[in-house]
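A single protein chain has been removed from this complex, and every other one stays in its place.
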Amino acid sequence: MSGASQGSEPLHRALGLTDDERDRVVEILGRAPNHLELALYAVMWSEHCSYKSSRVHLRRLPTEGPGVLVGPGENAGVIDAGDGIAVAIRIESHNHPSAIEPYQGAATGVGGILRDIFTMGARPLAVMDPLFFGSLDDPKQRWLFEGVVAGISGYGNSVGVPTVGGELTFDPCYAQNPLVNVLCLGALPVDRLVLGRASGVGNLAVLLGSSTGRDGIGGVSVLASAGFSGTEAAADDAKRPSVQVGDPFEEKRLIEACLALLDEGLVIGIQDLGGAGLACATSETAARGGVGMDVDVTAVPRREEGMEPWEVMTSESQERMLAIVTPEALPAVLEICGRWEVRSAVVGRVTEADQGGSAGRLRIREGFEGPVLADVPAASLADEAPLCERPLGRPGDRAARRADDPTGDPGPGDCGPDLVSMLGDPSWVYRQYDHQLFLNTVVGPGGDAALLRLAGPGLPPSDRGIAVTTDSNPAWCSIDPRAGTAMVVAEGLANLACVGAHAVAVVNCLNLGNPEHPEVMWQLSEVIDGLSEACAAFGLPVIGGNVSLYNESAGVDIAPTPVIGLLGLVDALHAAPPGIGYTAGASMVLLGPRDGATAPLHPLGGSRWAVERHGRRGGALPLLDPIAHRSVVDLVAELVGTTVRGSDGLLCGVHDVSGGGLGVALAEMAVGAGIGLRVSGLADHAELFSELPSRVLVATDRPGAVIDRARAAGVPAVVIGESGGARLVIDGLVDLSVAGLRRGAAEALPKALHEED
Amino acid sequence: MAARVGVVVFPGTNCEHDVAGALGRLGGRAELVWHADSSIDGLDAVVIPGGFAHGDYLRPGALARFSPVMEAVALFAAAGGPVVGICNGFQVLTEAGLLPGALQKNRRLRFLCTTVPLRVTSSRSVLTGLVPVGTELSMPINHFLGSYVCDDVTLAELRDEDRIVLRYEENLNGSVDDIAGISNRAGNVVGLMPHPERASSELLGSTDGVVLLQSLLAAAAAPRAA
Partner (left out) sequence: MRFVARVEVQLRPGIADPEGATIERALPALGFDEVHGVRAGRSFRFEVEADTEAAARTRAEELAHRLLANPVIEESHLELVAATSEVR
């Protein structure tokens, strides 16, 4: 091993293993591990790979549901979408790499998630990117932000997968630790579904794609499992060599080659190489398939000389896949790889299961018949990381924070300036993303949810549509991680309804601070409970997830930031939904409760108005009533669904009420329409900015019919305004020109980035 | 009989299915042509679609122009066959010398995916044969290197010979003379940065690209001398 581990610290600790974990390794092997073996355990038992802190809690999530073909634990969740088509979806974080090198961090995040999707046999069809940064007043944030967006653009566009949406959140808590989450969905003919498992003694493991270098060595343990300080330049520099560089052209050829291999039925199992590289791919495929594997470490194509076996096994060089094939299929496999100029090498052989054991041994050898360098039970690496029951601690300031409620704060006389400051048009971001490739994007970035045709090369014909949204709200989750997470799920449902879709599955990316802090573990537990409760209430399965811990800097944890991805389906997609806007002469109808069920009627705790405008982070969240929420969401999905099916619908505009409350929702609709709106009857700033859940604004020429439909569905509905003219007038609170609002929204990001002209 | 249109696929091309699908819906018979093929016999037209041929490494189109298929495309073009390069395809055609000038980084040095207003400025090409001069079209662009540049002599030639096929009404990428698309002298080779196939469906928001694709299919179906 390298000289760095020769200090006073024992090797296992330098690699990130605790003394207990090292003892466990000795117990498993019945002897002391050698250096290579220790390195394998260190990467595979890291937080990033083993979820050792979160697994105890993740078990509480509901994962079963109709249509679930593959649940959590595989590379991606898969849902049966009908018409012989399955949809694969996954979300991941690439937070720490992006904090160090924003372009490559974000780029390789996109590359990694794509591989998770085509590993399942699905062609990646869409990417979404929820991003979180500190304030753009700080030049470092601008560098991070522009770099991350450029990285997603540079990789995603080139690899040929459209980026159809995302989210943008700015909060000081991300200043040292930006969050870069990536969601990808793909589709496949149901019968092409493959799993990442090896089987058949004598079958071959073929490594496809890039050569293996030292990039990303230790990335798993160093980058993802240890906190770091963005303020310590020296520490950053030391970790920089661990950053991987993405090659979208290699990935593009890898996608085409792998899908061709699967189409030809040449592959028994396939697995991407992500965190922990070959160590992970070989041990996981063997463990899942209940077999063993011999790996010839000398057969791995390398891009650097003098690499040690542990470096080859743990390298996180990008754009690599491991395919399990029969010896008979090998020539055909090599031919397809040759056509796509994809490098391929036989690096492993499937071996027998242990007698009586669940899986076989993972043996690392120098030549298939050569000396054995490491010999461990495959399952012990993949599945048997000691769980870590970390202490939970409810934050001590909870009661005080709850009492510090901004709801009673005096409001401004004129709410216009507050409203304007909360509007931002993210087109500066999404204009850098190809969001149209594959001719599927019916609603792209900027809508409530992305809505896509369910179509792609090689798929059976279908009239169906798929909708996807990612949502988060660190302000809510910071006040109450449990209720806040449930409200985020609820918001996702409303977003899907606004494009006419009903939700079928959930994926989640839980971004939290340092799990060694008991409050963070409490937050994690609460977030998982909130997610479980919401999913149970709405009848949704969780089909995949990712936990990103150690998001902190200088000892300060980020606000709990669960990002919830929701997948929805539309049975027949023949027309675009009405969208965020309206026509002139329409009535604006508020569906859902006008006031909270209990006092205060218009709570402001956790609202954007309180948090962003006034730095008030206390108070209590409004209450979510899942049953009432369901009624509103179903009604909206039905009303919008009529339009989407190609029939004459009642609506000419639709938008859910979320961050920024009625005020922001109304203003966004006005900006979308480019037409004025007059709203009356709102009492005060609290009613304007309160973020009471379960509310959707719909614009219609036939308000009577909409209200009748609402009454029949048991949903409160009230006309609050009429469209026309050129100004947004909210009686007594706001009077602004729509053109000015539109300009302000469009200029917000370019101005914050100090762009010229 | 439906016109047979070859859609060239280099490693890294990504709009081939979109173009083939859009042409197919308009009655064309689109087939994918692999870049390593050296024959394109029997085709009535060739489209080089968008994407990132060879990853756009070195320069967009710089490596693609050496693929075997490009020799066949050059012969086909010389014989008067309709050849259209869309986006990356335009870049390939300029690198291959089938069209003059070059495509440079956008003025703002950022990728641009958005819908822009365009005006048809010549009907004398295989892509605009059915479209009256002055027609306004709204179509998506999707590129990082879409800023058309050429020297003054070339620009004067393009103007004098009525070879500027499409101009931006809103020039976001900084192209010389607002050029969005040009043709060769004979009008049978056309390159353009906007994507007509992305404007070929009501469901996706625009059908303005349809007349261009129809013009191409009409040109492909027309009998050719040679």
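The chains carry the letters A and B, assigned in the order they are written, with residues numbered from 1 in each.
The definition used in the following text is that a contact is a pair of C-beta atoms (placed from the backbone, for glycine too) under 8 Å apart; a residue touches a chain by one contact, two chains touch by 3 or more.
What you are looking at is a predicted structure, and each value in this text was computed from that prediction instead of being measured.
Considering the entire complex, the omitted chain makes contact with B. Looking at B:44, B:95 or B:197, the residue that reaches the missing chain in the full complex is B:95. Considering B:104, B:135 or B:207, the position touching the chain not shown turns out to be B:104 (whole complex). Note that of B:24, B:80 or B:174, the residue touching the chain absent from this view is B:174. For subunit B, the residues touching the chain absent from view are 58-59, 62-63, 66, 94-95, 100-102, 104-109, 147, 149-150, 174.
Convention: only the chains that are shown with their structure count from here on.
In this assembly, the C-alpha centroid of subunit A lies 36 Å from the C-alpha centroid of subunit B.
Across the complex, subunit A is touched by residues 11-12, 14-15, 17-18, 21-22, 51-52, 54-57, 110-114, 140, 142, 144, 195, 197-198, 200-205 of subunit B. Within the complex, the subunit A residues that touch subunit B are 150, 153-154, 157-158, 160, 247-250, 252-253, 256, 340-341, 427, 430-439, 441-442, 453, 456-457, 573-576.
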